[in-house]
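Everything on this sheet refers to the single structure shown next.
Removed from the display is one protein chain of the complex; every other protein chain stays in position.
For chain A:
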């Protein structure tokens, strides 16, 4: 099942069909280092992860076979299900908002033409992307604090009654954490979509304008379809970021207050490394992986549907 496409030279005279052709052997040889790394660091861990998920194991001592018990726990424990629910909520903040905002911003920046202002706004929007997520989580937890910048600004504009410890409030903790993700990802979305817009044939816009199309019409008939590939990539990346989010939450709320912001990655870390229940942690990890694949694959299909 390796399914590695080997480079084939389509010369008129085909090599004899006995044994591996020279080109193929070379191909494999060149592929070897990457293949070893891939098998060693991705495929093998995945395989042993599946193996562990059927055991009750503390990571050191002797493991006992428990069949599907760990999976049953994942699907029945309200705490773990709640974590999955929170991750799905985060999709709004990690995917919908950044991609939506990115589209609007990219279109706006494009209409600015290539002035210094457009370049400056691109850079500023992209900046959060270079900050490590863990640092973003810490910085935002200060800004969200009772005495932090967010509340100070609210008070300064006369909205002091809104002030609250955002990450400690049961109603606002998850959206507040989610917005950190939006803040980080919007820049990436904008920049990628801008380059996508750059690739769209300008004559299409001209034609539309001659036909009397307005901004909205242009956006929906030219920009949006032209960006389908970029949007698919961004939705895929940001969905994975949402479902496997760890660093922002670990550094800002650690899952609290209560379990309001608990997400699968935090649960897996705790179950596996604090409670030393490697089996359950592996099972939850496998379930999370299947969830990610199940959500991401249709997006890939969708993006290609209108390709031909």
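Just so we're on the same page, a residue touches a chain if its C-beta (ideal position, glycine included) is under 8 Å from a C-beta of that chain, and two chains touch if they have at least 3 such contacts; residues count from 1.
The working rule: contacts and distances are computed from a predicted model.
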Notebook entry, point to check: Can you tell which of "Carbon-monoxide dehydrogenase medium subunit", "proton-translocating NAD(P)(+) transhydrogenase", "Amino acid ABC transporter permease" or "Extracellular solute-binding protein" UniProt lists for the chain that's not drawn?
Noted result: "Extracellular solute-binding protein"
Checklist line | Hidden-chain contact residue, picked from the options A:34, A:62, A:130 or A:156 | finding: A:62
Note to self: Among A:144, A:183 or A:284, which one touches the chain that has been omitted from the display?
What the structure shows: A:144
Margin query: Just to verify: which one of A:47, A:207 or A:224 makes contact with the chain not shown?
Written below: A:47
Next item on the list: Extract the touching residues of chain A with respect to the undisplayed chain.
Entry: 1, 3-6, 8, 43, 46-65, 141, 144-146, 165-168, 170, 253-259, 262, 270-271, 273-277, 286, 289-290, 293, 297, 300-301, 304, 307
